[in-house]
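Only one protein chain is missing from this complex, and each of the others stays in its spot.
Entry: subunit A
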Amino acid sequence: MSTLTRPRTPAGRTTNKAARNGRSAQVTRLMPTWLIAVLTTLLCILVLVPIAYIFLASLNTDTGVASGEFWPSQFSLDSYSKIWGSVGLGKGIINSLVVAGSVAVVSAVIAVGTAYVLVRFTFVGRLTVLRGLLGLQSIPGTLMLLPVFVLFASIGAWLGITIIGTLWGLFIAYLTFALPFSTWVMVTYLRGLPRELEEAARIDGASNLGILFRIIVPLSWPGIVVSGIFAFLLGWNDVLFASIFTKPDTATAAIVLQVFSASQEGGAIPVYSQMMAAALVCAAPVVILYFIFQRYLVGGLTAGGVK
């Protein structure tokens, strides 16, 4: 390859990444340009063709989609206005926002405190707890669903309250399942913070809580945001628990969409356009969150290693 053997400027010496990329991209090139172009194009087609169709179908009419059009003969936003009545999506989205939003806030708060103790203090069982944080992330939800259901039903009957079917039950379940990952994200983040500030504060007489609130929390906002967002996503994306723990009026967006989609089959005129519009509306909050916090989220993901 001529690109690899070309004489080079001493740019490689510099540690500045921007300058490095600009002047010596030839050296870091891993593939010939044509192959990069071919692979990139194929992967983009794989992703974008279905996505384009989903958008176009959502902007089409139900009859247009049913007749097999890829490109709408007539663009309209009707589907986006119909879904609020026909699907009842509004209620589902509000339920999802309430549950996932509160899970995000509460789990981030708990995770910071827990991670602070796990990273900065030693105690018996610390390694077991760390290992547990990783292990618990992979416990299958289908294993937990039944015993948690029975537990909630029993506690509810014992205390004379209803848990199953309320947003509270869902909130408690999601909060707990979000904690291992949220805490792990905070543990990896706090490990990177220098101890010097904390030690200086301690010499100045700050208490443990003072250090947590005055030093750790202000320094670890990116980590807190990431752990909160992942908790939000867990609540927003869940179908398993929501399918059992909700009633029609507490159903989350995921359940509303799933029920709507399942009820379509066998119908006279399938409302595929509305389905696509509803799916896109359900995806919107998540996509928006990702693109606002993209840089933090990708880092948090590779630190935690789990979706």
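The working rule: contacts are C-beta pairs under 8 Å (C-beta built on N, C-alpha and C of every residue); 3 or more make two chains touch, one makes a residue touch a chain; residues count from 1.
As a working rule, contacts and distances are computed from a predicted model.
One chain of the assembly is not displayed; among "Heme exporter protein D", "histidine kinase", "Sugar ABC transporter permease" or "Multicomponent Na+:H+ antiporter subunit F", its UniProt protein name is "Sugar ABC transporter permease". Note on the undisplayed chain: of the listed residues A:I83, A:V99 or A:A254, the one touching it is A:A254. Check A:I51, A:L77, A:I94 or A:I161 against the missing chain and you find that the one touching it is A:I51.
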